[in-house]
Structures are given as structure tokens and as C-alpha cells.
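Left out: one protein chain. Kept in place: all the others.
Order as written gives the chain letters A, B and C; numbering starts at 1 within each chain.
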Amino acid sequence: MSLNTFGHLFRVTTWGESHGPALGATVDGCPPGIVLAPAMIQHWLDRRKPGQNRFTTQRREPDEVRILSGVYEGRTTGTPIQLMIENTDQRSKDYGDIARTFRPGHADLTYWLKYGIRDPRGGGRSSARETAARVAAGSVAREALKALAPGVKITGYMVQMGRLRADRDRFDPEEVERNPFWCPDAAAAAIWAEHLDELRKSGNSVGAVVEVVASGVPAGLGAPIYGKLDSDLAAAMMSINAVKGVEIGAGMAAAELTGVENADEIFMGNDGRPRFSSNHAGGVLGGISTGQDVVVRFAVKPTSSILTPRKSITLAGEEAEVVTKGRHDPCVGIRAVPVGEAMMACVILDHLLLHRGQVGDGGGRIG
Amino acid sequence: MSLNTFGHLFRVTTWGESHGPALGATVDGCPPGIVLAPAMIQHWLDRRKPGQNRFTTQRREPDEVRILSGVYEGRTTGTPIQLMIENTDQRSKDYGDIARTFRPGHADLTYWLKYGIRDPRGGGRSSARETAARVAAGSVAREALKALAPGVKITGYMVQMGRLRADRDRFDPEEVERNPFWCPDAAAAAIWAEHLDELRKSGNSVGAVVEVVASGVPAGLGAPIYGKLDSDLAAAMMSINAVKGVEIGAGMAAAELTGVENADEIFMGNDGRPRFSSNHAGGVLGGISTGQDVVVRFAVKPTSSILTPRKSITLAGEEAEVVTKGRHDPCVGIRAVPVGEAMMACVILDHLLLHRGQVGDGGGRIG
Amino acid sequence: MSLNTFGHLFRVTTWGESHGPALGATVDGCPPGIVLAPAMIQHWLDRRKPGQNRFTTQRREPDEVRILSGVYEGRTTGTPIQLMIENTDQRSKDYGDIARTFRPGHADLTYWLKYGIRDPRGGGRSSARETAARVAAGSVAREALKALAPGVKITGYMVQMGRLRADRDRFDPEEVERNPFWCPDAAAAAIWAEHLDELRKSGNSVGAVVEVVASGVPAGLGAPIYGKLDSDLAAAMMSINAVKGVEIGAGMAAAELTGVENADEIFMGNDGRPRFSSNHAGGVLGGISTGQDVVVRFAVKPTSSILTPRKSITLAGEEAEVVTKGRHDPCVGIRAVPVGEAMMACVILDHLLLHRGQVGDGGGRIG
Partner (left out) sequence: MSLNTFGHLFRVTTWGESHGPALGATVDGCPPGIVLAPAMIQHWLDRRKPGQNRFTTQRREPDEVRILSGVYEGRTTGTPIQLMIENTDQRSKDYGDIARTFRPGHADLTYWLKYGIRDPRGGGRSSARETAARVAAGSVAREALKALAPGVKITGYMVQMGRLRADRDRFDPEEVERNPFWCPDAAAAAIWAEHLDELRKSGNSVGAVVEVVASGVPAGLGAPIYGKLDSDLAAAMMSINAVKGVEIGAGMAAAELTGVENADEIFMGNDGRPRFSSNHAGGVLGGISTGQDVVVRFAVKPTSSILTPRKSITLAGEEAEVVTKGRHDPCVGIRAVPVGEAMMACVILDHLLLHRGQVGDGGGRIG
């Protein structure tokens, strides 16, 4: 990962500012011959799109994607795929008054300190809007995975909002698409809705934990030591706006386990592949996939754009009180779900290609 | 990060297996003119060296580093610095019996599934011994930081062993060097010692949480969007053996905060630089350093090499019971402390060079 | 250089096909604060634009560039700059009949063999039209160079068409802009015009040699061993369509020199910088700039799209005769001049940033 590009062989470069003419993703290194149509990308963009319910920002963007290159007669050609989303709802006036003040907890300050210039309109490049480009790129990765590793399935969902955790005993995969929180626990979702309504009305916001699972991932993916599958996933998730922590499998809780508890015991499956008694490893050992579900969780901090006044300073160095009057998400974690899925899809595909490059059809067999 | 190399401009390639003739690090892109002597590197290697007390593996390696290139008359020349550590204590016999069995929770299985060949002697490339090369490289980064950003100070310590947490109210920086756990809380260290003795005797192991803090880091470091300072730190820490979770600042707990609680309010310092009421951000906003302490935590899982028998399979696909008879660390988290420091040093220096490359002496001023 | 991206810190990713909706360049890593307006880019695009005289293809593209990101209030922000050129003159019918036949000497065949799919409209990605994106990116590099190294001046010109060489004794820099060949020798240009008219009428084409000189380049640029300034220039020029050879300084003729002849003797300049008796080195020693003019030459092969029938095969493996009926350049070398300049600008800026990153203001002084 480097500046605005990530990936080794499946390389994604995102570009664009929140309130510029357009933003997008340049996807390079995609295998040729993959069926790809705008509607396939649009499907995933629509999941991420704001303004779909009262829990996400009311900014209304059609977020319509155009494929400008790399596809011929409905198939990828192996050349760069340019995905462009035009910005149509650019209410710069909402943000005009913050051009000279720094919002606490926001990149306003650091972009200024780093570059000596910043585009204040809607947060410029640091806006969560950048993640639309990731979702677009991720949908290309999904289509490529369909062709190359059809068994792979990627699902994201929220497991925690504030201090309220979903109950794994109540998890129902069908439920994820039925509530505005992508929460597999219907009861938790109902409680979250109430809680978030209160927070929103009080001009506050709240954090969340998102979990993304990739099942059907072949064993052997990951490039130790420094391109480990989990290392790349950690970088990918941590690069999403507002993410402050990333866990693989047992995650931070692994610290609390003993070696006896933590050992995922191994058995022989009927298909000649190893099976495991548990998945503390989150599907990754030594940086390489085991064939189990790859499980990643990340914490999203509460939006820093809140209606409650906070102390800050101005460009001139004077004290100021900051209130974000513009539209905002009371819980950005919600919209981070499809983004996390997209990053997972990109990383898995990238490592599939990397592995194929170095090892081909090789690899060890058991039995 | 890619295969066995990490870093953008300050690039470190580590090589070598646990029981091969040698291992080391090729450090490329180091600024020229930095004072560097073997003793400076040895100092940090000695901190990581096993066998120093009863809580780390009894493998005794002198871990003596040689500088084979890139230094002339005691100064770096800007060309690659080859740091080699010869392996002298290679008791292959200890590991011979596991060449045909896979240890649960270990990379044995995945290296085999990926490559179809593995060096079973001491874990080969997946051994924690690889981290000695990181520490060597990190010590070069430290010397370069001394010259380029003399205010930077990097300190790592353990904050949790198993379920036992150190108490931040009792933190004393002086204490870190005084106990075998690099624990800033003397009382906790005493309890941990007792706890670990028990675990060790029962043939078990335990996880830990390590925190690494870099103070004095200039504001403006970090290459958004995909080379964010925190994204690179997450990758760096997650690439360390046995790490399962990485946190920046408030970390996973950020999910539990409201926007009001999480906002680090900003004030004007007397030196013309911003000050903050708190550091939930962990010194990074929008992927760029704020000038506050950069705070990273990571969870290390318990060693999978334990004396308690666990179920597994053999290369032939038969059921097996695995007991690790060789020397092992009951809590590898301990030796991860200097490794985490080394990764922090490398990442900070790398971003210092990247920033200097793109922005030079520029950047914005306040007031 | 990798797939569709080149550069280390100043990274350019080009995308787009000849007859798709648009093409462009994503410029990442540009220093912030650089003054940049579309007109500055358009100036250089217009130089490369076809259809300006009878010696270039009659395809008429306005080649109008739009800046979609990375610029705020007329200055670069340090974030990715997306430069898009829409394709307006897409006469696909001209090329329809070659979708099933491979033109000799063209990438038709190899794109098919590699990818199993190709966009035949106007050559798709392999069209010389891709170089418009390079020129756009190069113009950004020029503006950055103006700010960072104002002494740098980059000039390209043709020195040979077919067997006809320009005479260095008659070189007049003013002449370059006055004839359609960017030829500094007015007499040669007149002869070339006659020669090319004949070739064009006979349905043939011809090769050329282009020279690009960067003067005012500071000493010390270049990243030995594998990012040598001349190595990167060779890659950059060889990546231009139809280029078959690249020379630095004396180039291939260096083989004919003795050590006595080749040695550029060194003197002390009045400004404390070294001066040289000659420039066989082409401004580069050991991969690092000397402060002399950086001199690169490259040979452009004759267009393979000609009106004279050539033997080839079809997709079905049958024999075929190929005649290119579409518009074409009788000497693509002409339009390669601004492209070569653009690549030079990108490489020099990239190495300026790389050097600043590793060495800063350091470097050795003489006297």
C-alpha cells in the first residue's frame, strides 16, 4: 500500500474529493475475460449509498458509476478499468464556515499541517465519500473471484454499536439484509435503532464494530513475512476512514487465552482437507490462509462531525467552538460494512493472483 | 509491504530460517552519513535475545550481528546495509519428530499447503527468530531518527498478560527495564511472574498485549489514503509472529465511545503548535500524525508450541497427538516488545523520508 | 514501472482505450501547492495532437483535458490528480475489418495471445493515443519542476528520419517550433518533408530518432543500482509505443570509443561546481546525474499501419493480406517528440523527490 494505491497484482488507485467534479477508482491488474457490467458494480454501491434511512447522512447522491475503460463487449480485457462516479450533490455552502476552523477528531488539521493546503469542501479527500470508490473496485474483485474461486463468499455485518453488542447465539444470516444496521441479530438491531435515534437527536454520534467473513477461501493464500494475508487485511481495514482497531480471529482477546485454549485442533476432513475444532486463528496461520473462514473485525470511531459544540482552534491560531451543521452520519460504522466487504474482496483476489504467480497450481497435499 | 520486504523508502528485506546458517536484514534506502556501529545494533538485539530469564525460551544464541555492507568508516553510505546474524545453536534434533506432523496453531500446516515444501527445523522461516532481523533493522532506523528527528523517542512495554492487566495509574517508565516483562507497573510484573511460573510448569502458555509509543513525532507524517501512518503501523505490527489484533489510540474501545467523548479538543500551544485535551486518536488523524504521541497496541496470542498434547494430523493424513518437546516461550509477548519498537522505528523513519520526498520543508502553519 | 503505473514517488497511472469513452492519467504523489490550471496541460497536449499538418494522422481529436481531482483553487493539494480526456472522434467503422486479422508489426497479435480478448477499435489500449495521457501527466511534472528546480529545461526534437540525419552543425533551437518535425536543422526539415510526402503517397511509413535533453538538472539525482537515472529513463522511453532503442549520451556509439576518447575530463567551474570537457556520459555517471545536460535518444520504428499489403493470418488461423485503410501517421516519430519530453519530465521530477526523501539537502561539496 502506497499513497493512493493498494494491492500487489490487483492494484486499486482511488482518486477524487468529496465535492470535486467526480471521484473514482483505477483498477489495474484485473484478470482478462471477467464478465463485468455497470449494474454489477451499481448493486454494491447502492448498498453503501447514504440517505437510505434515517440513520445515515441525508446527502443524496445517485452514486452512479461509469466504466470508462478496460471492458470490451462486457468482458474485462486485462487493461486498467476506470470507474468514475460523478458528484452531483455538492452543497459547498454547508461546509464554507469550517474552511478556517479545524474540527476536533477530523483530518482537517492534519491535512493542513502536512500539505499547507486543503480542500475543505466536504472534507475533500478525507471524506468518507472516498470509500465509494473502494466499493466500486471491490465489486470488480467480487466478479473476478466468482470466475477464479467460485466458492468464495464475503459477508459483512455490524456486531456492536457503542456498548451494545449483538448476541452470536441469535445470529441469522438472513437478517443482515433486513435491518438498516446489517445486523445478524434482529433483537439487537431493534435496540440499536432506538439508541441511535436518541443519540442523533442529542447531536451526538457513536462508534461500532464491523465483522467481515470470507468463507470458501482456498488454503495457501498469503505472502509471508510482510505480505501476510492478515497483515494486508489489517492495512486494508485500518485505511478505512475512522477505523481505530483491527482484529483477526480471536483478535485482542487472544491475549487472554492460554495455549491450550487457543489451539485450533486439526482433523482430517472427508475431502482430504484439514478441519479444525475451532477458529481462533481467524483462518490465517503464519500469514497464510488455512481454508477456514477468514474472519476480520474492525472498530469504527464515532463521527467527529457532531452538533454538540467542541473546542478547537482556527487557522489563525485563535480559540473556537466547532459545531458541524452539515449532514452527517450518527454512526459511520453502518456504512463501513460494504466498505469492509470490498476491501476483503480486493485483498483475497490480490493474494489469489500473487499465489498463482509464485506457486501456480502447486502447494502441498495431505494424505 | 510485499513478500519479505517492507517500507516505502526505508526498505527492509529480512531473510533466513531458524536453523539455517544465518539470518539477517537488508536495509535499503537509509539516509547517508548516519553514524552506525555494530554495538548500536547489538544493544537492541540483546534486549530481544532469548534465554535471559526463566520466562523466555532457553535457546541460547549469541545473536551477534555483523555489518557486511553499506557502512564506511562508521557512517552509512546510502547503499544497502546488510546485517547478518549467524545461527550457532541449531539443535535440529529437537524438532526432527515434528517434520511429519503439524502443530495446531502453527504455520507448519499452511507453509506446507502453500509451498508443498517446508523447512521444519525450528519452524524454518516462520520461527519467531525472524524477528531478530527486524530488531537489527529497527536499530538502524533509530540511529537515523536520532539524526533526522532527534526528538523522537520510542518505548514499548507489556500492558496485559492473559487476563491480568497492568494498572495505568501505577505506570512508571523507569520500571520497564527493571522486570523481565518490560512492564511499567511493578506490582503487575510481580503477579505476572507468579502466574507465568504456574503456566510454564503446567506446560501451557499465555497471550499478552504490548503497547508501543512514539513521542516527539513531527506532525504531518503519513501518506493518505493507502499509506496512512496507522495503516502502515497496523500492517507492520500484524506481520509480527502471533499478533492477532492491532489498535491505534482508543483502538477497539473507540466503538464504545460517543462523538462527544471521543473528540480530542484542540488548543493552541505556546510553541505555535496545537495541543489536545486527550489522545483518543493515538496521534493519528486521517492517517497523518498530529504531533501527539503515536500509540499502538497489539495482542500476541499464546505460543502454540506447548507441552500439553493437542490433536492434529500427519502429512499422511493420519490422526496424531502433538506435544512440543523443544524449548519454547511460555509468553512470546515478552519478546515481542523490542520487535514492536523496531517496527515502530522503521515505520516512523520511512514516513519521515516519504514526507520529505513529497512535501519537503513545506506544510501548513497555524497562527 | 509495473503494469499501467510508472514512477517511484511521482506515480503516473494511465488508463483508457483509443475508442472507449475516455482516457486519462491518475497522477499521484505530486507535491502540494503547485500552481496548475487546465490551460497549462492543454498547451502540451496541443503540441502532440494529431491532424495539425499533413504529416500526422488526420484523426481530429480536440484532446481537451479536464482536471477531476487533486487541485483546489488553482493549486495541487498533494492528493491524486485525475486528468481525463474524452474521446470524441471514434470512427470504429474504420477498424471493424481488422478485428479478425492481425496486423504485422502491431500489438494486435500479442494482446490476443496474452489476454484471449482484445479491444480492436483503433488498437484499443495499444494505440499511440495512450501517449496523450503521458503528455498530460508530464505537464504536471513540468509545473512541479518549475517550482522545485526552476533551472530545469526539457527540450525534444527529431534528429533523424529514415536514413536522413539532421546536421548538428546547423542546429538552431529556435527552429524546433517552426517546422512540423520539431527539427532543429531547417535544411534537414525541408528534405524530410519531401521524403515523407513520397512515402505517404506510396502507402509506406518510416522510422525516426528523437533526442530529448534536460538541462539544469541538479547533480545527485538517481537511485543506484536499480533505479539509476539512466535505467529509469531507458524504461520510460522504451515503454513509448514503437520505440526499439534507447541511448544515453554517446549511446551505442560508446562501443566504438576508447577510454581515452570517452573520458569526459573534469574541471572546476567558477560556481564551485564541476565542469566537463565533453558529455559522452549524457549527464549520468554511475546512474546519478552529474549536473551536465541529461541527453537521451530513442529510435521509433515505422508505423506498422500501412497501405501496402502485408501477409498475415486471421483469428481462425487462415492466411490473409492486411492493408490498413484507416488514418495513420507516416512517421509516428514526429508525435513521439512531446511524449519523450513528458517522460523525461516525469522521471526527473520523480528522482528529485526520491533524492530529497533519502538525502534531503545533503550531498557532497567540492572545494
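Following the convention adopted for this analysis, a contact is a pair of C-beta atoms (placed from the backbone, for glycine too) under 8 Å apart; a residue touches a chain by one contact, two chains touch by 3 or more.
Here the structure is a predicted model, which means the values were calculated and not measured.
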Hidden partner chain, touching residue among A:9, A:22 or A:45: A:9
Contact partner of the left-out chain, one of C:75, C:125 or C:335: C:125
Contact with the hidden chain (one of C:3, C:35, C:99 or C:190): C:3
Chain not shown: contacting residue from C:22, C:45, C:65 or C:107: C:107
Footprint left on chain C by the chain that the document does not show: 1-6, 8, 14, 102, 104-107, 109-118, 125-126, 130, 160-163, 199, 204-209, 219-228, 230-239, 241, 244-268, 272, 274, 277, 280-282, 284-291, 299-306, 308, 310-313, 315-319, 333, 355, 359, 362-367
Touch list for chain A against the chain that is not drawn: 9, 29-33, 78-79, 148, 224, 353-354, 356-360, 362
Touch list for chain B against the chain that is not drawn: 2-5, 11, 13-17, 20-24, 26, 28-29, 32-33, 66, 68-70, 72, 75-82, 84, 111, 114-119, 121, 124-125
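Operating definition for what follows: only the chains that are shown with their structure count from here on.
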Chain closest to the middle, measuring from C-alpha centroids that were averaged per chain: A
Same vs different contact residues, chain A with chain C, by half of numbers used: same
Chain A-chain B separation of Cα centroids, rounded to whole Å: 26
Computed distance of Cα centres, chain C from chain A, in Å: 38
Multi-chain contact sites of chain C, meaning residues that touch two or more partners: 29, 32-33, 78-79
